[in-house]
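Structure record follows, encoded as C-alpha coordinates.
Excluded from the complex is one protein chain; the other protein chains are retained at their positions.
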(Lines give C-alpha, C1' and ligand atoms only; values in the text may rest on other atoms or scores of the structure.)
Protein backbone atom coordinates (compact mmCIF):
# COMPACT_ATOMS: atom_id res chain seq x y z
CA UNK A 1 0.00 0.00 0.00
CA UNK A 2 1.49 3.37 -0.96
CA UNK A 3 1.71 6.41 1.30
CA UNK A 4 -1.29 8.22 -0.19
CA UNK A 5 -3.60 5.20 -0.01
CA UNK A 6 -2.55 4.68 3.61
CA UNK A 7 -3.28 8.33 4.49
CA UNK A 8 -6.67 8.16 2.75
CA UNK A 9 -7.54 5.00 4.68
CA UNK A 10 -6.50 6.59 7.99
CA UNK A 11 -8.62 9.69 7.30
CA UNK A 12 -11.60 7.53 6.26
CA UNK A 13 -11.36 5.52 9.50
CA UNK A 14 -11.11 8.69 11.60
CA UNK A 15 -14.33 9.95 9.98
CA UNK A 16 -15.96 6.53 10.45
CA UNK A 17 -15.30 6.71 14.19
CA UNK A 18 -16.38 10.39 14.28
CA UNK A 19 -19.75 9.33 12.86
CA UNK A 20 -19.93 6.51 15.41
CA UNK A 21 -19.75 9.03 18.26
CA UNK A 22 -22.11 11.50 16.57
CA UNK A 23 -24.74 8.91 15.62
CA UNK A 24 -24.81 7.69 19.24
CA UNK A 25 -25.15 11.16 20.74
CA UNK A 26 -27.78 12.26 18.22
CA UNK A 27 -29.64 8.91 18.68
CA UNK A 28 -29.47 8.11 14.97
CA UNK A 29 -29.68 4.32 15.31
CA UNK A 30 -29.93 3.44 11.60
CA UNK A 31 -26.97 5.73 10.98
CA UNK A 32 -25.05 3.96 13.75
CA UNK A 33 -25.89 0.47 12.47
CA UNK A 34 -24.55 1.34 9.00
CA UNK A 35 -21.05 1.88 10.43
CA UNK A 36 -20.53 -1.74 11.51
CA UNK A 37 -19.67 -4.94 9.68
CA UNK A 38 -22.61 -7.35 9.93
CA UNK A 39 -20.61 -9.72 12.14
CA UNK A 40 -19.06 -6.97 14.27
CA UNK A 41 -18.31 -7.56 17.95
CA UNK A 42 -18.34 -5.17 20.91
CA UNK A 43 -16.70 -6.07 24.21
CA UNK A 44 -18.02 -3.87 27.01
CA UNK A 45 -17.05 -6.24 29.81
CA UNK A 46 -15.27 -3.39 31.59
CA UNK A 47 -18.68 -1.71 31.98
CA UNK A 48 -20.95 -4.77 32.17
CA UNK A 49 -18.98 -7.80 33.42
CA UNK A 50 -18.94 -10.65 30.92
CA UNK A 51 -20.61 -8.59 28.22
CA UNK A 52 -19.14 -9.20 24.78
CA UNK A 53 -21.75 -8.87 22.02
CA UNK A 54 -21.52 -10.33 18.51
CA UNK A 55 -23.50 -9.22 15.47
CA UNK A 56 -24.56 -5.69 14.64
CA UNK A 57 -28.25 -6.35 15.36
CA UNK A 58 -27.36 -7.68 18.78
CA UNK A 59 -25.05 -4.71 19.44
CA UNK A 60 -27.90 -2.33 18.71
CA UNK A 61 -30.36 -4.43 20.76
CA UNK A 62 -28.06 -4.16 23.80
CA UNK A 63 -26.79 -0.59 23.67
CA UNK A 64 -29.80 1.34 22.34
CA UNK A 65 -32.09 0.86 25.38
CA UNK A 66 -29.39 2.01 27.79
CA UNK A 67 -28.63 5.11 25.73
CA UNK A 68 -32.05 6.07 24.35
CA UNK A 69 -33.21 7.70 27.59
CA UNK A 70 -29.90 9.44 28.30
CA UNK A 71 -28.43 12.74 27.25
CA UNK A 72 -25.10 11.33 26.16
CA UNK A 73 -21.79 12.85 25.12
CA UNK A 74 -19.07 10.59 23.70
CA UNK A 75 -15.77 12.09 22.63
CA UNK A 76 -12.82 10.36 20.95
CA UNK A 77 -9.24 11.58 21.02
CA UNK A 78 -5.77 10.90 19.65
CA UNK A 79 -6.42 8.01 17.25
CA UNK A 80 -3.59 5.58 16.55
CA UNK A 81 -4.70 3.96 13.28
CA UNK A 82 -2.54 1.24 11.73
CA UNK A 83 -3.44 -0.05 8.29
CA UNK A 84 -2.41 -3.71 8.28
CA UNK A 85 -3.36 -4.38 4.64
CA UNK A 86 -5.61 -2.88 2.00
CA UNK A 87 -8.75 -4.14 3.75
CA UNK A 88 -7.83 -4.44 7.44
CA UNK A 89 -6.80 -1.95 10.10
CA UNK A 90 -6.33 -1.59 13.86
CA UNK A 91 -7.02 1.45 15.96
CA UNK A 92 -6.78 2.81 19.49
CA UNK A 93 -8.80 5.83 20.62
CA UNK A 94 -8.76 7.66 23.93
CA UNK A 95 -12.35 8.35 24.98
CA UNK A 96 -14.52 10.18 27.49
CA UNK A 97 -18.25 9.72 28.00
CA UNK A 98 -20.71 11.82 30.00
CA UNK A 99 -24.23 10.42 30.42
CA UNK A 100 -27.21 11.69 32.37
CA UNK A 101 -30.53 9.89 32.53
CA UNK A 102 -33.90 11.57 32.85
CA UNK A 103 -35.93 11.25 36.03
CA UNK A 104 -38.36 8.40 35.57
CA UNK A 105 -36.20 6.47 33.14
CA UNK A 106 -35.55 2.86 34.06
CA UNK A 107 -31.80 3.44 34.29
CA UNK A 108 -30.32 2.07 37.52
CA UNK A 109 -28.06 5.12 37.77
CA UNK A 110 -28.48 8.86 37.47
CA UNK A 111 -25.26 9.71 35.69
CA UNK A 112 -21.96 8.31 34.52
CA UNK A 113 -18.69 10.03 33.68
CA UNK A 114 -16.06 7.72 32.25
CA UNK A 115 -12.65 7.66 30.63
CA UNK A 116 -10.77 4.93 28.79
CA UNK A 117 -9.56 3.60 25.48
CA UNK A 118 -11.22 1.80 22.61
CA UNK A 119 -9.16 -0.97 21.02
CA UNK A 120 -10.66 -1.60 17.59
CA UNK A 121 -10.35 -3.33 14.27
CA UNK A 122 -11.78 -2.18 10.94
CA UNK A 123 -12.52 -3.95 7.69
CA UNK A 124 -13.00 -2.54 4.20
CA UNK A 125 -16.20 -3.99 2.75
CA UNK A 126 -17.29 -3.07 -0.78
CA UNK A 127 -14.97 -0.09 -0.70
CA UNK A 128 -16.18 1.28 2.66
CA UNK A 129 -14.37 1.00 5.98
CA UNK A 130 -16.54 -0.53 8.71
CA UNK A 131 -16.04 -1.23 12.40
CA UNK A 132 -15.27 -4.92 12.83
CA UNK A 133 -14.64 -5.03 16.57
CA UNK A 134 -14.46 -2.74 19.60
CA UNK A 135 -13.24 -3.35 23.11
CA UNK A 136 -13.61 -0.61 25.72
CA UNK A 137 -10.98 -0.60 28.46
CA UNK A 138 -11.67 1.84 31.27
CA UNK A 139 -9.25 4.06 33.11
CA UNK A 140 -11.88 5.49 35.42
CA UNK A 141 -15.67 5.62 35.81
CA UNK A 142 -17.54 7.92 38.19
CA UNK A 143 -21.15 6.89 38.78
CA UNK A 144 -23.86 8.85 40.59
CA UNK A 145 -26.74 6.75 41.91
CA UNK A 146 -30.28 8.09 42.08
CA UNK A 147 -30.26 8.06 45.87
CA UNK A 148 -26.78 8.39 47.33
CA UNK A 149 -27.55 6.69 50.63
CA UNK A 150 -29.90 3.90 49.58
CA UNK A 151 -29.95 0.71 47.57
CA UNK A 152 -31.43 2.50 44.59
CA UNK B 1 -9.55 17.15 -6.95
CA UNK B 2 -6.96 14.42 -6.43
CA UNK B 3 -6.40 12.46 -3.23
CA UNK B 4 -3.36 14.44 -2.09
CA UNK B 5 -4.98 17.84 -2.65
CA UNK B 6 -8.03 16.62 -0.71
CA UNK B 7 -5.88 15.43 2.23
CA UNK B 8 -3.94 18.70 2.25
CA UNK B 9 -7.20 20.68 2.32
CA UNK B 10 -8.56 18.54 5.17
CA UNK B 11 -5.39 19.03 7.24
CA UNK B 12 -5.42 22.79 6.53
CA UNK B 13 -9.03 23.04 7.71
CA UNK B 14 -8.29 21.03 10.87
CA UNK B 15 -5.50 23.48 11.69
CA UNK B 16 -7.77 26.44 10.86
CA UNK B 17 -10.30 25.22 13.43
CA UNK B 18 -7.52 24.41 15.93
CA UNK B 19 -6.42 28.04 15.72
CA UNK B 20 -10.05 29.15 16.13
CA UNK B 21 -10.23 27.39 19.51
CA UNK B 22 -6.76 28.54 20.60
CA UNK B 23 -7.26 32.18 19.58
CA UNK B 24 -10.50 32.28 21.61
CA UNK B 25 -8.99 30.73 24.72
CA UNK B 26 -5.85 32.88 24.57
CA UNK B 27 -7.99 36.01 23.86
CA UNK B 28 -6.15 36.78 20.64
CA UNK B 29 -8.95 38.69 18.92
CA UNK B 30 -7.03 39.87 15.84
CA UNK B 31 -5.81 36.29 15.40
CA UNK B 32 -9.39 35.06 15.68
CA UNK B 33 -10.74 37.61 13.20
CA UNK B 34 -8.18 36.56 10.56
CA UNK B 35 -9.68 33.04 10.46
CA UNK B 36 -13.05 34.13 9.06
CA UNK B 37 -14.30 35.16 5.64
CA UNK B 38 -15.38 38.81 5.74
CA UNK B 39 -19.03 37.84 5.24
CA UNK B 40 -18.94 34.90 7.64
CA UNK B 41 -22.00 33.98 9.71
CA UNK B 42 -22.29 32.45 13.18
CA UNK B 43 -25.55 30.95 14.41
CA UNK B 44 -25.51 30.65 18.20
CA UNK B 45 -29.29 30.50 18.56
CA UNK B 46 -28.95 27.34 20.67
CA UNK B 47 -27.17 29.47 23.30
CA UNK B 48 -28.86 32.84 22.69
CA UNK B 49 -32.32 32.37 21.15
CA UNK B 50 -32.66 34.06 17.79
CA UNK B 51 -28.98 34.95 17.60
CA UNK B 52 -27.47 34.47 14.15
CA UNK B 53 -24.73 36.97 13.40
CA UNK B 54 -23.48 37.99 9.95
CA UNK B 55 -20.14 39.63 9.13
CA UNK B 56 -16.86 39.02 10.88
CA UNK B 57 -16.82 42.44 12.59
CA UNK B 58 -20.26 41.79 14.00
CA UNK B 59 -19.25 38.29 15.14
CA UNK B 60 -16.33 39.75 17.07
CA UNK B 61 -18.52 42.56 18.46
CA UNK B 62 -20.97 40.00 19.89
CA UNK B 63 -18.71 37.24 21.19
CA UNK B 64 -15.68 39.15 22.51
CA UNK B 65 -17.43 40.93 25.41
CA UNK B 66 -18.95 37.68 26.69
CA UNK B 67 -15.61 35.85 26.54
CA UNK B 68 -13.13 38.58 27.46
CA UNK B 69 -13.84 38.37 31.20
CA UNK B 70 -13.97 34.55 31.28
CA UNK B 71 -11.35 31.88 31.69
CA UNK B 72 -12.49 29.80 28.75
CA UNK B 73 -11.60 26.35 27.44
CA UNK B 74 -12.94 25.27 24.05
CA UNK B 75 -12.05 21.84 22.71
CA UNK B 76 -12.92 20.34 19.31
CA UNK B 77 -13.06 16.64 18.55
CA UNK B 78 -13.52 14.15 15.74
CA UNK B 79 -13.76 16.42 12.68
CA UNK B 80 -15.74 15.21 9.68
CA UNK B 81 -14.41 17.41 6.86
CA UNK B 82 -15.84 17.05 3.37
CA UNK B 83 -14.21 18.95 0.51
CA UNK B 84 -17.03 19.76 -1.90
CA UNK B 85 -14.83 21.45 -4.52
CA UNK B 86 -11.42 23.09 -4.70
CA UNK B 87 -12.64 26.16 -2.81
CA UNK B 88 -15.55 24.94 -0.66
CA UNK B 89 -15.86 22.49 2.21
CA UNK B 90 -18.24 21.35 4.95
CA UNK B 91 -17.34 20.20 8.42
CA UNK B 92 -18.80 18.84 11.64
CA UNK B 93 -16.91 19.03 14.95
CA UNK B 94 -17.85 17.64 18.34
CA UNK B 95 -17.12 20.27 20.98
CA UNK B 96 -16.96 20.94 24.71
CA UNK B 97 -16.64 24.32 26.39
CA UNK B 98 -15.87 25.19 29.99
CA UNK B 99 -16.18 28.83 31.02
CA UNK B 100 -15.81 30.56 34.37
CA UNK B 101 -16.29 34.25 34.89
CA UNK B 102 -14.46 36.35 37.44
CA UNK B 103 -16.27 37.81 40.45
CA UNK B 104 -17.31 41.34 39.57
CA UNK B 105 -17.59 40.72 35.85
CA UNK B 106 -20.91 41.69 34.30
CA UNK B 107 -21.65 38.13 33.22
CA UNK B 108 -25.14 37.01 34.22
CA UNK B 109 -23.78 33.57 35.12
CA UNK B 110 -20.84 32.22 37.10
CA UNK B 111 -19.91 29.28 34.93
CA UNK B 112 -20.99 27.24 31.93
CA UNK B 113 -20.08 23.72 30.89
CA UNK B 114 -21.45 22.72 27.51
CA UNK B 115 -21.31 20.03 24.86
CA UNK B 116 -22.46 19.95 21.27
CA UNK B 117 -21.52 20.01 17.61
CA UNK B 118 -20.42 22.73 15.23
CA UNK B 119 -21.82 22.47 11.71
CA UNK B 120 -19.60 24.57 9.49
CA UNK B 121 -18.67 25.61 5.99
CA UNK B 122 -15.28 26.80 4.77
CA UNK B 123 -14.15 28.76 1.75
CA UNK B 124 -10.72 29.04 0.15
CA UNK B 125 -9.90 32.71 -0.36
CA UNK B 126 -6.63 33.77 -1.99
CA UNK B 127 -5.21 30.34 -1.29
CA UNK B 128 -6.19 30.25 2.41
CA UNK B 129 -9.08 28.31 3.95
CA UNK B 130 -11.39 30.51 6.01
CA UNK B 131 -14.47 29.86 8.13
CA UNK B 132 -17.53 30.85 6.13
CA UNK B 133 -20.27 29.79 8.54
CA UNK B 134 -20.75 28.12 11.91
CA UNK B 135 -23.82 26.81 13.64
CA UNK B 136 -23.55 25.48 17.19
CA UNK B 137 -26.06 22.77 18.10
CA UNK B 138 -26.03 21.82 21.76
CA UNK B 139 -26.35 18.39 23.32
CA UNK B 140 -26.21 19.68 26.87
CA UNK B 141 -25.39 22.84 28.80
CA UNK B 142 -24.86 23.05 32.57
CA UNK B 143 -25.03 26.59 33.94
CA UNK B 144 -24.16 27.75 37.43
CA UNK B 145 -25.74 31.05 38.48
CA UNK B 146 -23.99 33.49 40.81
CA UNK B 147 -26.54 32.92 43.55
CA UNK B 148 -28.17 29.50 43.33
CA UNK B 149 -31.36 30.49 45.16
CA UNK B 150 -31.99 33.98 43.83
CA UNK B 151 -32.74 35.78 40.65
CA UNK B 152 -29.12 36.70 40.18
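Chains here go by letter, A and B, matching the order in which they are written, and residues are numbered from 1 within each.
In the analysis below, a contact is a pair of C-beta atoms (placed from the backbone, for glycine too) under 8 Å apart; a residue touches a chain by one contact, two chains touch by 3 or more.
All values derive from a computational prediction rather than experimental measurement.
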item: Absent chain, residues of subunit A that touch it; value: 3-4, 7, 10, 77-81, 92, 94, 96, 115, 117, 139-140
item: Residue ranges of subunit B at the interface with the undisplayed chain; value: 4-5, 7-8, 11, 14-15, 17-19, 21-22, 25, 71-73, 75-77, 98, 100
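Methods note: only the chains that are shown with their structure count from here on.
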item: Magnitude of the superposing rotation for subunit A and subunit B (Cα, nearest 5°); value: 120
